[in-house]
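Could you have a look at this structure, given as structure tokens, before my questions?
Of the protein chains in this complex, one is absent; all others appear in place.
Entry: chain A
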């Protein structure tokens, strides 16, 4: 029984073999990459931009920093970080999915942001960087898709410079019962329909809603960060806890 638990993981509400999750998540994002930005705006009524702004305000990114925007997708955070780090810094947009990276690269090039951005396809569980080499790591709406979250957090801790910080922006659990009911109705009824109409793909958006429910809550994630070695960990809830921003430091 124990062995079977170790060999399987969640994929939304389904249980799948661990080695299958990455490719199944990849399929979801290959499918939604082209319409990713427009769907983000539609699904969150544009509020995702405010969540990301808050993450940038808490990131402490300054001129000359090296920033890793993990699971950076279509590069919303990278675009801002690229300006904040200036010519002497660099931003690495990392994603496991090449479709998302391509969409991100095209978008950032169209914005004229080219000089200090690198695009690297990578797995968050085994980050291809030397120890103590990154100032700030952000992972926005990406951690819940990672198969082994503990390994990913350990890997992030390893590559952070002493004094560096990790920011995790992710869907979480809301305290309000009324909000929770509205949110559930919206996620399981309206969201897949919107996905069907705009991106012609209701299954991917059903996975999105399910994966959010399977993701660890605020306190659990904070504990996981501490187990990985992070110090001064804290989180702030946004929009009633629908989204939480976790922050941890390496000393």
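General remarks:
By our rule, a residue touches a chain if its C-beta (ideal position, glycine included) is under 8 Å from a C-beta of that chain, and two chains touch if they have at least 3 such contacts; residues count from 1.
Going forward, contacts and distances are computed from a predicted model.
Only one of "Putative tricarboxylic transport membrane protein", "Spore germination protein B1", "Gluconate 2-dehydrogenase gamma chain" or "Ubiquinone biosynthesis accessory factor UbiJ" fits the UniProt record of the hidden chain, and that name is "Ubiquinone biosynthesis accessory factor UbiJ". Within the full complex, the residue among A:54, A:99 or A:180 touching the omitted chain is A:54. Summarising the interface, chain A meets the missing chain with residues 47, 49-50, 53-54, 56-58, 60, 62-63, 80, 83-84, 86, 238-239.
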